[in-house]
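The complex appears here without one of its protein chains, the remainder shown in place.
The letters A and B name the chains in turn, as written, and every chain counts its residues from 1.
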Amino acid sequence: MIGVGQPLRRKRTLEWIDSDLSPDEDSKPADNSMDSDLELLNVFKSNETKPEIIEMKDWCEEFKPESSSELVGNKKQINDLNKFLKYCLSRAAPSILHLSGPPGCGKSTALRVLGNELEMDLVEWNSPTAVVTNTDIDEDDPITYTEGQLKTFQLFLINNKYSSYSETSLELHPDELHFKFSITKSHTAPRDRKKLLIVKDIPNVILRTPSLMQEVLRLYHTRGRHVLAFVVPSSHESSDPYWKLFSRELLGEFGIASICFNAVHNTGMSKVISRVMLQKTNRVDDLLLDEVLAASTGDLRFALNTLHFYLFNSTNLSCINILNKKKLTKRVKKNATSLSSYKPVPPVPVYSSIKNHPLSSLHAIGKVLHAKRKPWRSKDVPASLPSHLSHHTREELQYQPDHVFETSTLSSDLFLSFLHCNLPEYSIDINELTIACNYLSQSDILSPLSSRLHYIPSHYSPYVASIGISHSLTQCVSSKFTINGPIDRQIRENISGNQSLLIEIARETNQYETNHIRLATDLLSYHQLLPNLHNSNRLQQLVSCYKLHERRFISRDFPSLIAQPSNFSTVNVTSPNSSEEEDQSLIVEDFPEYENW
Amino acid sequence: MSLWVDKYRPTQLHKLDYHHALSSQLKRLVDSGDFPHLLFFGPSGAGKKTRIMCTLREMYGVGVERLRIENINIQTPSNKKIELTTINSNHHIEFNPSDAGIYDRVVVQEVLKNIAQMHTLDTGSQRGFKVVVLNEVDKLTREAQHSLRRTMEKYSSNCRLILCCNSTGKVISPIRSRCLGIRVPAPSHEEISRILHYVCKKEGVVLPTELSGRIAEMSRRNLRRALLMVEACRVQQHPMSPEQSIPLPDWEQYIKQTADLILMEQSPKQLLEVRSRVYELMAHVIPADVIMKYLLEELVKSCDGSMKAEVITAAAEFEHRIHLGSKPIFHIEAFVAKFMSMYKRFLEEGLGNLQDIEMDF
């Protein structure tokens, strides 16, 4: 923190919180946080009594891309989206899209730009705000309220228009349910134009009872005509309603295409930021650029807002300041969440490979495994520890290990997997590694995925790992800078695949052995005996399949199991692994899938 | 063509080869016309399942041997569908509730309810009740066990439960007290080799006495495994010779090799190698605690007295963590790393005083 700016900033913070928590914000649609950011900025400005600054425009609006060529972000994913939309245009049946990604990666922007380019009508759903005022929520009679909101939503899906709602047979009083929607293109479109229905904030009702979603979608499936896109931000908290909402089964049942955007990669970010800087200040401040980049972790909206703020503030910048800001906003947002129980806390797509991870998270892993320490300076050598603890003496860390996890965008589960996967390569001493492994094992016990029955302070889990590991590894591997993606998931898939195979074999072979584990450890473990097991063709097939995929024990190579190490410094976040030849119809099923375990 | 294990499995109580006192007790129970819920327990390969089937056969006659496999679908309160494989005859139904994972409670309740209701339809059966055989009750969650005890009482008028588990320690005492516990100890070495000889005679192969003794020894008093071993020996070499090597299950061999790797070199690099091997084992559905157990067995052989205790303590601790945590690999690895550093220290100390180096391996 910089001394001069401190009091002011604290004051701002207070107001920030106030404005965000004011009751009228409660119902604010989730993804409109950019507007609220703008408001916040305005608040500051008015407080700072700097009348010469009149500019009140949101830079996110000002610099929003107008054509697909201007879109930054993962080219492949944008391409996928484009292909999907084209595919939707080509068919009459309704299609549903589930678009997710971290906040500020340009989901809605991409949808808007592409939709416009393909000449679709964009209709956006906004949850009825008027009903959500406190007086209307009658606690004793939640049903009417619920039904009202649900009906409105259903009407929106079928008729896409406010006007048609009065014609429907469903009896609703107009003044009881206001809902607004916006048609971005105002000119009257020809009848046959496809509409793109964008749902950014899913009605509370559905969030509360996810089973309603099925009902709604079924309705849409039979009566809808257009393209329905759910835009869902993803974050790294596991208790999110969206994850439950868009379960794998649901996606499968309704053939929902699922596209997951990655956070904007650094090149794209810096392109945009420097363009903005150039336009606003006529020069590119590299220092500022770097720090904005570092602070925003792929959130373009946040980057622009930060930039906006700092260019006007023109105080000395420091990374810490921005980082603190980021944390602050996070916290404020969280508070708002708990109040309105509305702000979406969405799913963590579990990435199987490193390509999908923003560089910043890999940096975080690197910082833990390869903790840089400040060399001793003679004056600040701390009082030496008592002799029995002296082996714990370490130089001061350059980064706070607990901040490292916060700045990474990984879920704690994934964070642990990453650490685990790369740990042995970053250690040269087995004794240190032992201690580090022990910490890792401790943190797994704390992890929220572990015992669900007992109360465990699960939020400590990643901190135990990061602090423990950076403490225990003292001898840095100097030349090593690769981070491998965790392969837990392949392993789990392998296990479950083999399990079902074994269950099937069990079913075929032997009526006494229903237990597949026993099958694996006893009956099938004698390869000499496998030929004797075949008493039916089907079984023969299964067992040979099992032999093919299974028993690689004796051979020494594990071809598919170990992820190819990729170089840390050259990790290409975009990496368009060109798959142009994909059949259109395949897209629906083949989009990056979600699995959370 | 089926394995010898299945081919020579006795189906009648009086044909069982060992634990004759137990057999006659079971027979008395059956003869008394009605019997309480039973809880069979004992180590694996001791013949619990065989005894259960024999008891059923004694009760209902050959009809029990006409088995069919059915898949039933059960819907949980949270609308999740679970598929469960059951083995049925006209008189009994058998399934593995722990297959349903955390939904085991629902599965047990639903299946028992269905049976209790179904039963009222066919009154013509010989006994007044149907039998439900539940496997691996010790793997059931606490909730499932608690609900089971309620269910046991509720439907006791028209169905009887036969529970089967390895250890009663993990079965809650209310269930234990509701059941007649039947302990099935593992067969002794002599009993195993007697059975091996009997089977080989039936198959028309000569089994050298020395080999049968060694197999019995190596099988860890697990009859199933002993029979598999002897059949594997037979496939490997015919006729069998007394000194031929006895094949181990391939995963056990693999763990042995892994242990050798650990003893060979203690470094982070080696840990990576071990990790990939553990992953390999886990991908083949070998349970993590089994890996841990066999690894410990191999490793402990190469330690001296006081270190043995240390290693065992470490193993027990990390094995416990496997059950607490969600990522078994972390804990197995932590154990391996711990062993490596202990072993390295042990070796270095050994080198330190070269004159009286004494390693008992």
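As a convention for this text, a contact is a pair of C-beta atoms (placed from the backbone, for glycine too) under 8 Å apart; a residue touches a chain by one contact, two chains touch by 3 or more.
The criterion applied here is as follows: contacts and distances are computed from a predicted model.
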Item to check | Undisplayed chain, where the name is taken from the UniProt record, one of "Exosome complex component MTR3", "Skp1-related protein", "LADA_0B10308g1_1" or "Replication factor C subunit 4-like" | outcome: "Replication factor C subunit 4-like"
Checklist outcome for this item: Result, missing-chain neighbours among shown chains, is B
Checklist entry - From the list B:Lys7, B:Lys201, B:Arg220 or B:His238, which touches the chain that is not on show? => result B:Arg220
Item to check | Residue, one of B:Arg194, B:Lys269 or B:Lys308, that touches the chain absent here | outcome: B:Lys308
Checklist entry - Of the residues B:Thr55, B:Asn135 or B:Thr168, which one touches the chain left out of the display? => result B:Thr168
Next on the checklist: What does the interface between chain B and the hidden chain look like in terms of residue numbers?
Outcome noted: 24-25, 28-29, 32-36, 41-43, 46, 128, 146-147, 149-150, 153, 156, 167-170, 173-174, 177-178, 180-181, 183-186, 220-221, 289, 292-293, 296, 300, 305-306, 308-309, 312-313, 315-317, 319-320, 323-324
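By definition in this document, only the chains that are shown with their structure count from here on.
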Checklist entry - Between chain A and chain B, what is the gap in Å from one C-alpha centre to the other? => result 42
Item to check | In the complex, chain B residues that touch chain A | outcome: 1-3, 5-6, 9, 44, 49-50, 53, 67, 69, 79, 85, 87, 94-96, 99, 135-136, 224-225, 228-229, 231-232, 235-236, 247, 249-254, 266-269, 271-272, 275-276, 279-287, 290, 318, 321, 324-327, 329-331, 333-334, 337-338, 340-341, 344
Checklist outcome for this item: chain A residues touching chain B in their complex are 211, 416-417, 420, 424-425, 427-431, 433-434, 437-438, 440-441, 444-445, 447, 449-451, 487-488, 491, 494-495, 498-499, 502-503, 507, 510-512, 514-518, 520-523, 525-529, 531-535, 550-554, 558, 561-562
